[in-house]
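With one protein chain removed, the remaining protein chains of the complex are shown where they sit.
For chain A:
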Amino acid sequence: MDRRGALTLLAGAAATVAVGCGGAPPVRIAVVWSGWELSRFREVLGLPGAVVFSAGDNIDALLGGPVVPAAIPDMAIVPRGALVTDTAAVSQLRPVPASGPDAWQELLPAGPDGAKRGAWFKVAHKSLVWYRPEALPTSARPAHWEDWVGWCKARARAGRPPLAIGAADGWMLTDWFENVLAGLDRGVYQSLRDRTNLVAWSHVKVRDALTRLANLWSIRGLMPGGGRRALVTQFPDAVLDVFVHGRADMVAAPDFAWPVIAGHAPARAAGCGSDQRTACRVERFRFPGPRHQPAPPVIAGGDVAVALTPAGVRAVRRLVGDGESAPPSPDDTVTRLERWAAKGGFLSLDPRVRYPRVLSGVAADLYEDFEFDLSDRLTGPLAGGDGRGLWRVLTDLFTAVTVDWDDGDAAAGDGAPEEVVTAAVNGAMDALAALAGGSAGP
């Protein structure tokens, strides 16, 4: 190449750089999702130039810990309610428009000016049990926990594993615990939420909830392949075990089990989106509470949109609307949210959003009587994550009553003997006390 050619090339490159720097920098958004969910999020956002990236399960460190300034995004969607109650973290956030019912607003922190520092973008219903209708007639749906355990034992005795449990994911086990405890004693559930201290965590109702779980989980023949298999089965695998492979009858899983079913068992899910009831072979019921107790609250999860820069505030407005009803248009917030809602795995607090039939009423359940996911609100050593906190305590309890217990003599449908359950629950209570005691410091 001659000198003139080289100069032209250089000038061209310089011009490209100058133009690239001249425009507004793209908005940067960190989310917890990856893969399929991340793609849906991009559709909802509808900003082609935005840089959306997954920061993974430990996204909370983004607000809590020291993060390199160059890496701080404009906006983040954080899954844990606990994050936005950390005062140091809240001071970095900008006010955003409020969205959703009052009970949900109370879960969000406000700045000194009284404006909320986060907006609910996506919520989840964690008190559902999904099942194959051919395994259980609608009339036989268990009304109480005790009925449910009895039905499970009968199925196990008949050689049909009734439940799939994704015990490889700690959050699946904490969802079990939260549903059982909130059904037993809502006051105790709330006290755990409010103060992670020794007194609350050693309450007899906590022990009661753990004992109920240990008794259920230890039933021989409860899960396909037993506890060892369950420990290496993740949430989507448990859903597939029921609806694709037919290895189990039901799975206790949140509303976002639906896209897994629809994506992998299309024939079974074909009619579930519309009103043709007959074609749909996917059913669900509410996680049952104990007999002689008031109906348990829904356990709810949720992801909060927070803004770290003015550009981030604009992005949050685009995602959740600004509280005023805009005229319907192909690009208004509700229409964009419905694109994800139609595919499942997305519930909004905006009552105008419509869902496929199989999810009808699920979002409405969340507006009033709910308790927020406990494990998502815990901080310090009790906070969740693989191999730590409450996740680990429940994984260890599950392992103790399914794998470590030598069930050589037990017949299908039998639970572990009382002394095994007591020992396992004692271990879990001790572990909880140690973690809660560790977090009681300043």
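Simple rule for what comes next: a residue touches a chain if its C-beta (ideal position, glycine included) is under 8 Å from a C-beta of that chain, and two chains touch if they have at least 3 such contacts; residues count from 1.
Throughout what follows, contacts and distances are computed from a predicted model.
J.: Absent chain per UniProt: "ABC transmembrane type-1 domain-containing protein", "histidine kinase", "Thiamine transport system permease protein" or "Response regulator"?
T.: "ABC transmembrane type-1 domain-containing protein"
J.: Sort through A:198, A:244 or A:270 and give me the one touching the missing partner chain.
T.: A:244
J.: Just one of A:104, A:287, A:340 or A:391 touches the chain that is missing; which is it?
T.: If we include the chain that is not displayed, A:391 is the one touching it.
J.: Of the residues listed, A:145, A:201 or A:235, which one is in contact with the missing chain?
T.: Hidden-chain contact among the options goes to A:235.
J.: List the chain A residues touching the unshown chain?
T.: Contacting residues on chain A, toward the hidden partner: 30, 34-36, 38-39, 42, 51-57, 59, 61-62, 65-71, 73, 167-170, 225, 228-229, 231-237, 240, 244-245, 260, 263-264, 380-381, 385-388, 391-392, 395-396, 398-399, 403, 438.
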